[in-house]
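To start, the structure itself, in structure tokens.
Omission of a single protein chain aside, the complex is shown with its protein chains in their original locations.
Moving on to chain A:
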């Protein structure tokens, strides 16, 4: 369902994910931005985070959704989809979160360029 392509805009990179109807609640999909991004539908709310786990190279879109968190499919670190923060080991670092918008039934991800921890920018990416 994802004919993901990128287009440069002013501000963050905007990525077309696909049709909203193609991502029902409880589902996830991976799209390619500057890096891979995982998009989740949690009971109708959409969230996007970096797809690659901050611990090793697992794909978080392959993980298990539990409320507003995703459990990494390899070593079970849980990431809060709203903040990107891990809840415990083995992950120590957060993943980036990205804004999601819906226009005309299509999902877009606005790739952020910064990693934030509790509001403070810790690293510029890309």
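Here is the rule we use: contacts are C-beta pairs under 8 Å (C-beta built on N, C-alpha and C of every residue); 3 or more make two chains touch, one makes a residue touch a chain; residues count from 1.
Definition applied: contacts and distances are computed from a predicted model.
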Choices "Xanthine dehydrogenase YagR molybdenum-binding subunit", "NitT/TauT family transport system permease protein", "FAD-dependent oxidoreductase" or "Urease accessory protein UreG" - which one is the UniProt name of the chain not shown: "FAD-dependent oxidoreductase"
Touching residue (missing chain; options A:18, A:63 or A:84): A:63
Residue among A:14, A:36 or A:74 touching the omitted chain: A:74
Contact footprint on chain A, counting only the chain that is left out: 56, 58-59, 62-64, 66, 71, 73-76, 88-90, 92
